[in-house]
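Part of the complex only, each chain left as placed.
First chain written, first letter: the chains are A, B and C, and each begins at residue 1.
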Amino acid sequence: MGFLASNHVLTADNLVGVRGERLLFEKLSFELTNGTVLYLQGANGTGKTTLLHTICGLSKPYKGSVSWDSENIDGLAEEYYRHVLYIGHLPGIKEDLTALENLQFSLALTGTQFNFSQATKVLETLGLAKGLNLPTRMLSQGQKRRVALARLWLQNLPLWVLDEPFTALDAGATNMLKQKIEAFANTGGIVVMTTHQEVMMNVPRFEQLRLDA
Amino acid sequence: MAETILVKELDIKQLGTFSVLYRILARDIKVALRRQSDVTAVFFFFIIAASSFPLGSGADPKLLSAMAPSVLWVTALLSCMLSLSRMYASDHADGTLEQIMMSNQPTVLIVLMKILAHWVLSGLPLVFVAPLIGIQFNLSSAELQILAVSLLMGTLALSLIGSIGAALTLGIRGTGVLIAILVLPLYIPVLVFGAGAVNAVSIGMSPNGALSLLGAVLAMAIVFAPLASAAALKIALE
Amino acid sequence: MKNMEMKSGFNWLKYASPKTFYPLAGKIIPWCVVSAAVLILYGLYVGLFVAPTDFQQGEGYRIIFVHVPAAWFSMFLYLLMALYAGLGLVLNARLSYMMASAIAPTGAMFTLVALVTGSLWGKPMWGAWWVWDARLTSELILLFLYIGYFSLQAAIDDKNRADKASAVLALVGAINVPIIYFSVKWWNTLHQGASVSLMNAPAMAAVMLKGMLVMAIGFWLYSIAVILIRVRCEILERDSKAAMFRQD
């Protein structure tokens, strides 16, 4: 099934999320296997970003645990990160570098070799043909987001964690991204994402989780 | 718009640890060189700050050469410190730090690379200008030589120790000054041994004792500073 | 009404447009280059061979023919740069900004030449490469002002913003130059000036003066040539960028 050499499972076990002194979610458990898109919903401030950070191991859960292929991600550390692609609220690009240089660095961090012509092709597909050699500070809000998202086209990791990936994108780009996520899930990828836009995805398993009280 | 590219069409290769680390070093240096001002800036800050001491104290050449070792060393220390806030702050502000912490390489190694980049860009250049400024303060050539040697070892220690402060103050406003407070006390041994070596030469003694103590401080910093910085970064992100 | 006046009265504004300026500058440059070379060579000849040996300082004093005109131009060019920067801000003329940023490297170069020749001369004269004397110090700070101007310009990617921001800095620096000059002088009242007793022999002074003036005019023509060449390159670079963007 698909391009992934092996099957993977992301498991959340009785997660409790607390921010400040406020309980955000409680006894949250789920198991995501190849081909699943988990779509987190909830009003502003209900803990979506907090949950994504927990899944990435960037914050520790108040209680409970997150496991990857049945091993706690705390213990896996870098081993886990060989499998995860996270794109958060912030685009994670250096404004002084060009789009290509930024991608090169992002790929290196997850140990992926940078292929100049592939990256150029992806950026062109994403409508950045004109801006390839500009420092990214000269790009508009939506163009910066596109540079960050280009990683989705250039890396081969089985788990994507996306926090409001459609922010600042115009209709064309939104559509391309949606298709990309669908294609990824259809070849066996696992996706956890949030967005305030309405989405319906054509994927093997589409699960929704509302964090509202 | 255009067609979607599938990952299976791509030719994806894995990088070894060494290449990843090299990329990190290279990127930091590239970012700095891109805005040349950054590299030259520490450099010129050192020159300008060191030259303003004579302006504050009439132009008595004897007083100047007596002040010189401490003035040059303290100024070097301040210049290194000024550029510390740049070490992780921009990576934090734009989200790159999350990527770094989620890298498939041990954080300690990545941190070590970032420290090295900082030293190459801000400490190393001082080793070369400091003697030139020393001439303006009428230092002898023996003093100038030890000044350069002590700065070579000392600035690396400053970058290592400073990294801890930079990581601890991440995401906090008015960082520049706060780092200064955290880091200056830790810098004191480096200053005492570094300037001490030059002072020793001035009064005709051997600088070897001070230099070997400086070496010991450096060795400790190499072992502990990356560990402490990595831990601090993890805390800053939570 | 105002517009009418602008159109009829200020013909020179025509040359404020890069398009007309470019060919005009192209015509001026060769003349400047040739006459600068001739004058500087002649000035050096006067300085090195015609002027008699100074009985106090020996041959070393001949460095004055480079040192003094360079020091003059380091200061003059800073003021000129500030003038263009100010004009740029007032008229919002791109050409003015380009002139200002083209002057800076030459100004800094003369500052450096004055510093280096001065300290080369200082070693035999005062037994030290450097003393914290008023003139020397204010010249050093002038170099720092130039460096600040470069650094700011290099640090800003957006040409438009870089032009304006560094223009503000140049103006502020220009107010500061006389203040620095006098503050340092005041601070150093006890210290004796670096004057050399050249002027007691009037016959010698005439030759000296001639040499220095010839060198100064040569430096002036050299500056014009280099500055115009730089501005032309800048125009080309900005134009080609604009063209590149217009294509797609």
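By our rule, contacts are C-beta pairs under 8 Å (C-beta built on N, C-alpha and C of every residue); 3 or more make two chains touch, one makes a residue touch a chain.
Keep in mind that what you see is a predicted model, and the values were worked out from it rather than measured.
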Total copies per chain kind in the whole complex, with one of each drawn here: A x2, B x2, C x1
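As a convention for this text, only the chains that are shown with their structure count from here on.
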Remotest chain, chain A as reference, centres from CA atoms: C
Closest chain to global C-alpha mean, per-chain Cα centroids: B
Contact-richer chain pair [A-C vs A-B]: A-B
Distance from chain B to chain A - Cα centre to Cα centre, in angstrom: 34
Separation of mean Cα positions, chain C and chain A [Å, integer]: 56
Chain A: positions in contact with at least two other chains: 135
Where chain B touches two or more other chains at once, by residue number: 35
Residues of chain B defined as touching chain C within the complex: 35-38, 40-41, 44, 47-48, 51, 54-55, 58-59, 61, 64, 135-136, 138
Touch list for chain A against partner chain C, complex: 129-130, 135, 137-138
Touch list for chain B against partner chain A, complex: 1-8, 10-15, 19-20, 23-24, 27, 30-31, 34-35, 90, 93-96, 98-106, 237-238
